[in-house]
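Structure first, then comments.
Apart from one protein chain that is not included, each protein chain of the complex appears where it belongs.
Moving on to chain A:
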Amino acid sequence: MMNYGVGSAPAIRAAGLTVVRGGRTVLHGLDLDVPRGSVTGLLGPSGCGKTTLLRSIVGVQRVAGGRVEVLGSPAGSAALRDRVGYVTQAPSVYGDLSVTENLRYFAAVLGAPPSDPGRVIAQVGLTAHAHALVARLSGGQRARVSLAAALLGTPELLVLDEPTVGLDPVLRQDLWQLFRQLADGGAALLVSSHVMDEATRCDRLLLMRDGRLLAAGTPAELLRRTGASDIDSAFLALVAQDPDATAALPTGDPS
């Protein structure tokens, strides 16, 4: 879609984003941009603050400092609630309802058209299970119901927390194709993963470690900058260069 993008603000812009949880600083003043019409991968080891960052972007995380702007409005503002789709790491759908019943309810809450549940069930490949109780589905199928709920109402920004964990390779391939289609349609996607080999499917990458942004750029740029042959080695090279990471070593910081 041509009306997106050109000249308009990025889908997400964070400046100095700081989050403190239980007295521990989880995000240390992050600055980042996520463009529209593309798939941005948020990569980093488990526990590095990816979920906290995503929660800050959808506006459910209490923030200690800094700003997050989403589609031109402050994160979490009422105007964004039907324009941003969010998929949590654990599937957040009702186990005691059928797939269709779940999606009909969320569609009603979003004010999405009545045909939307059928459309998104097809998009995640669950048409054969449309009337099955969610609790009886496999973990991967449940994750796809949760993803389908985020696709209702055709949001402009999709925030997906590890959407492909536990899926078989064929399904993962299908989902990445779906993400690509959505991005080509003008949506912005921010997809977190701790699996580095998913990096090559993204247009841009944000590499995170210990609540800090290590690097941002296209996969090709990151490889060129580090001279590494894959994203895993690029990540290691960036950790070795990072002054904060060095300071964290026992012999480093005198304080």
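Observations on the structure shown:
Please note the rule applied: a contact is a pair of C-beta atoms (placed from the backbone, for glycine too) under 8 Å apart; a residue touches a chain by one contact, two chains touch by 3 or more; residues count from 1.
Please note the rule applied: contacts and distances are computed from a predicted model.
One chain of this complex is left out of the view, and of "Cobalamin-binding protein", "Tryptophan synthase beta chain", "ABC transporter" or "Transport permease protein", the protein name its UniProt record gives is "Transport permease protein". Considering the whole complex, the residue from A:Ala14, A:Leu27, A:Cys48 or A:Val84 that touches the absent chain is A:Val84.
The residue from A:Gly59, A:Pro117, A:Pro163 or A:Gly211 that touches the chain not shown here is A:Gly59.
Where chain A meets the missing chain, the touching residues are 21-22, 58-63, 76, 78, 81-82, 84, 86, 88, 90-98, 101, 105-106, 108-111, 133, 149.
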